[in-house]
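Below is one structure. I have some questions about it.
Certain chains of the assembly are absent from this excerpt, and the rest are unmoved.
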Amino acid sequence: MLDDDAERVRDLAHLGHVSLLTPDLDQTRHYFVGLLGMDVVEESGDSLYLRAYGDYERWSLKLTRSQHAGAEYVSWRAVSPRALRRRVAWLEDNGHAGRWVPAELGKGRAYEFEDPDGHTFRLYYETERYAAPDGKRAVIPVNVQAYAGRGANVHRLDHINLLAQDVRGCREFWEAGFGLRTYEIIQDSTGQSEVGAWMSSSIQGHELIYTQEKTTGSGRLHHLAYAVDTREEVLRAADIMADAGIYIEAGPSRHTAIQGFYLYTREPGGNRIEVANGGYLVFAPDAQPYVWTAAEWAAKPGWGAVIPPEFHIYGTPVAEVAHV
Amino acid sequence: MLDDDAERVRDLAHLGHVSLLTPDLDQTRHYFVGLLGMDVVEESGDSLYLRAYGDYERWSLKLTRSQHAGAEYVSWRAVSPRALRRRVAWLEDNGHAGRWVPAELGKGRAYEFEDPDGHTFRLYYETERYAAPDGKRAVIPVNVQAYAGRGANVHRLDHINLLAQDVRGCREFWEAGFGLRTYEIIQDSTGQSEVGAWMSSSIQGHELIYTQEKTTGSGRLHHLAYAVDTREEVLRAADIMADAGIYIEAGPSRHTAIQGFYLYTREPGGNRIEVANGGYLVFAPDAQPYVWTAAEWAAKPGWGAVIPPEFHIYGTPVAEVAHV
């Protein structure tokens, strides 16, 4: 048994690349390249592969033309080949068998499977490190790429928020199978269900978030976040987005959970994208998740802007709101 | 005649000290000293005199125990003794005669009068520059006082916002009599009245603001603002205020008018106090005010949090809301 000494599994290194779908690839490209400041590293048919200047892997985002917006898949990088095999064994031993998918543009073969809500995930280990060409090399050789200062100039992929009919089920899936740590949980008013869970494979406050699906849909994306280094850059991003005519749904302000500073926009294809900074680090190896009761959460302690109602309903692909 | 060549009067140097009333002097003192980081320079009976570390005058705020909160008076410093006499002459020649009041703790005698809404103002020229005692001297001798870093550590008095039944009347009073420049105006839905006006004696975007009084009151204070040097300090102030149990009414966020970054709190005595950063400077000598139609303003272009309804009604002293 892997965790024979009651220490948690630590086979995942970090959230990996994400594949998004968009009905308007040209405008979506402009958003990510011209406004977020990412680079296209490869184009192939109806797909683009992009990176932020600080992503150490060759790419962190795939965009594909599609009828609907949404996330095609989300991935995790394992800490070693052996860790990858261990996680696949767990999936297959626990009724979550998936399939191996071939390598894709510098990312090695991956094991594809679904979480309890039907979101597609991939696990991989092998990856190509980005090697900056002439003209994109940073002056400090430790940095993978020069800082171009284009638009919001996001630093790296940060976290993803998925919607789920059963937040608790999803949370327990990742805890049991992958050793993700949960840092905060919100209960519903009955105290029996959960409506939010913030999880991470590291000391970083959030890599994977589940929040309550309020439509009949499943496998939907709430938002994908790229990180900037300062709150000032989130504020700048708001100026850039507002003047570029991009819809700003919420922020800039600070979240109560994890306490990151946020700006939520919709990229022209419809996916909700966050420019994010911060959120706390959790150093305690024995930290327990903070569990908010519904009442405590509703009291909204601290400061932070009021979130509009649509923030809790809208996701991609767009789905019908469930009867309440 | 002074302005014989159609150049505007420039007899006012800057907004001067403000006198606030509070029903809870002890808690109000704690707010300004412990949380905003100001210093008490003198105590006298039921009054305290305070300064921010960057105020060049000895004090910028007087606090007096009273039954109700509110502003006792607001002042302007004139650019010269002659300028002071000229403005008094204008007041007396134009039906706004007031009276001279004696010197007060380092501020020379002042001419006291009322604006059209009944707010009390004072004009003065003579003032005592602050001389920091041992232990409070800044290492750079240009700075009037050491930077202590206590609480929000506000830098200097910034601006004041008064409520008025007749915003346009107040605006025209200051333009005609004192040469204040108006940088932004908001019209009501008829286009006949004004519900907001931002005015200044200098290139700074706002020193004196009038917004619509929505109660039967008059002479009321909307808020008094102290400035910090960065938006980061406004965000820090929110942490300080929230953890100290101070009511945060709005922000941190950015205003559409003048575009300053704000945090609105209520000091324990009930007066609304802003921690403010920025707002644009107006360099053009021939800048015209930007006039917002009600519809244009309601559309709320750009970003910035939703302001709660109470922000447009609450003021001090508290007054009955007018029938709508």
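Letters A and B mark the chains as written, and numbering starts fresh at 1 in each.
Here is the rule we use: contacts are C-beta pairs under 8 Å (C-beta built on N, C-alpha and C of every residue); 3 or more make two chains touch, one makes a residue touch a chain.
It should be emphasised that the depicted structure is a prediction, and the values quoted were computed from it without experimental measurement.
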So we've got 2 copies placed here, but how many does the whole thing have in this file? 4
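Keep this in mind: only the chains that are shown with their structure count from here on.
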Averaged-CA centre spacing for the pair chain B and chain A, given as whole angstrom: 44
Complex contact set, residues of chain B against chain A: 231-232, 235, 238-239, 241-242, 248, 251-254, 301-303, 305-306
